[in-house]
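Partial view: only certain chains, each at its native spot in the assembly.
Each chain carries a letter (A and B) given by its place in the written order, and its residues are counted from 1.
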Amino acid sequence: RRPRFNPWGLLERLDSGEVVVGDGSYLLTLEKRGYVKAGLWAPEAVVEHPNAVCQLHMEFLRAGSDVMQTFTFSASEDNMESQWEAVNTAACDLAREVADKGDALVAGGICQTSLYAHHKDEVRIKKLFQLQLETFARKNVDFLIAEYFEHAVEAVWAVEVLKESGKPVAATVCIGPEGDMHGVTPGECAVKLMKAGASVVDVNSLQAAGLKEHLMVQSLGFHMPDCGNRGFLDIPEYPFPRVATRWDIQKYTREAYSPGVRYIGGCCGFELYHIRAIAEELAPERGFLPPASEKHGSWGSGLNMHTKPWIRARPRREYWENMWPASGRPLCPSLSKPDA
Amino acid sequence: RRPRFNPWGLLERLDSGEVVVGDGSYLLTLEKRGYVKAGLWAPEAVVEHPNAVCQLHMEFLRAGSDVMQTFTFSASEDNMESQWEAVNTAACDLAREVADKGDALVAGGICQTSLYAHHKDEVRIKKLFQLQLETFARKNVDFLIAEYFEHAVEAVWAVEVLKESGKPVAATVCIGPEGDMHGVTPGECAVKLMKAGASVVDVNSLQAAGLKEHLMVQSLGFHMPDCGNRGFLDIPEYPFPRVATRWDIQKYTREAYSPGVRYIGGCCGFELYHIRAIAEELAPERGFLPPASEKHGSWGSGLNMHTKPWIRARPRREYWENMWPASGRPLCPSLSKPDA
């Protein structure tokens, strides 16, 4: 098991070669639990149902997350009106409360605003970020994450604001190449973000840039080969798509870790058992398992006492790695054609 | 919205023609949240992580469940040793605590024992049921459910014990026809269960019997056409199989309601949003929506403000009913061949 108490911050951990396990999806997970409304995707649950949010933070902590990201997605003033300050404040408190039960860091999170699509008013947009940052600073979060930006320019503005805090800034861009960054390649975007002050940049952005600082990746928790470089919003099933298996995530973890990514977490759709799969896949390298592995025999090992012999035969890595899950839907295709 | 406070018990509700929405899956949902171990499938979480169990009860209540089933699956003395009494007691308290926040009934639940497969000692097995029933009686549950029995004989023993409480007994058998009931047809089984004292019997059992008392059904939350009459344990992906969509469950609800089933709930794999789908599908008949529908526009209506027009075009019943979800896995078959 993990040595108790790790006083290091984000950069000390990454500099020393430690793996930082991110956390998973709050919005989509809480949507399925009845606390978030699809389409609106706002985090008012932190004030309306704090126990539910706290519970989900706890799950991620138990699953092995080293980061508790404040549940402040789209919690800027333009989206939440009068509620925005209460939500940002409560979100910090909830994240800290759970983080302190383990070795987790609290990351204040901001994302794209609703303004950029309509006008590109740098002053007004940066002001929105500053307002959130003030709360994060007052609540003394450990570092900051700029996440889920579709436009490189707005992401750079975010980093420029966040770095003023003097705390480390991690930045990820939304999904992939070309189109989605609106004329800026991911590599160019990565350079811009690092010049703007980000210390950790997601690996998608960096692949084309040849830079190698600290790399992070936060995958969808969905199995989505057909969305390609386009966003998963265009898949006909969105926002209720097919979930990745825990075995999918173990494979994803290994594929990220091998070339050097050390901040590995999840984005939309990532649940506790996905985070746990990251922690379990890297247990050999890290030397410890997360608390939630008490309830999870690796590779299904809890099945080895089943009365049916063919089920007892399943708890082996080879079984799950070679088991191709059926969809149960012979009238459905295996790949969809994304809309638009 | 629903009229506040319903003082009626199970039979009064069903006798008056009311729909009773059951609850969903505790074991598999809490496995995915890190509190239950697959293969062991025991409910020690009620004492180890009561907040997590309480939270899940709350989700089901918000989703529209009229029943809080005690989380006592396989919590008989043979499975849990010294812990069994504490677990049964705490489970009743948790269920009652949440039920009283709404109009829900508490149902004490028992299932098959580990003994029957090895010897058929009626006295010893009934004694196990009696021990659990004593706790349920002491905690004053509203009715009793005998659920998840693979052998008709053992199910009958359970009903014979439970009816001694003087409270209504609902009984369901495990999955379908022939094989699984070990020589007794579902229809014969239903007659036996009703003669033994059950007031509510699941519709699978009754289809062949021609009886029509109170019908219930509690479906899997998985999409499993290929398991046929065999249990879903034989599907290669078990215990981590593909999840039904909320639209699948709306369809299932309508198909159960139309021929007269009035107790509609879920079994393994059923999550909050599945229960909510039952409540939403029957909202026209019942005249009210569950609390969790505050966070759920019917048929995806929250999407109607999305910036992308093809996503704004989705929130329509026809869209979701005609949308065939892709698996995203072209190397996988659509149906599996169940083991053994």
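As a convention for this text, a residue touches a chain if its C-beta (ideal position, glycine included) is under 8 Å from a C-beta of that chain, and two chains touch if they have at least 3 such contacts.
Since the structure is predicted, the reported quantities are computational estimates derived from the model, not experimental observations.
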**OP:** Could you work out how many identical chains the complete complex has, if 2 are displayed?
**Re:** 4
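By definition in this document, only the chains that are shown with their structure count from here on.
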Subject >> Cα-superposition angle relating the copies chain B and chain A, to nearest 5° >> reply: 180
**OP:** Give every residue of chain B touching chain A within the complex, in rising order.
**Re:** 31-40, 51-52, 55, 58-59, 62-63, 117, 222-226, 233-243, 245-246, 271-273, 276, 291-292, 294-297, 300-311, 315, 323-336, 339-340
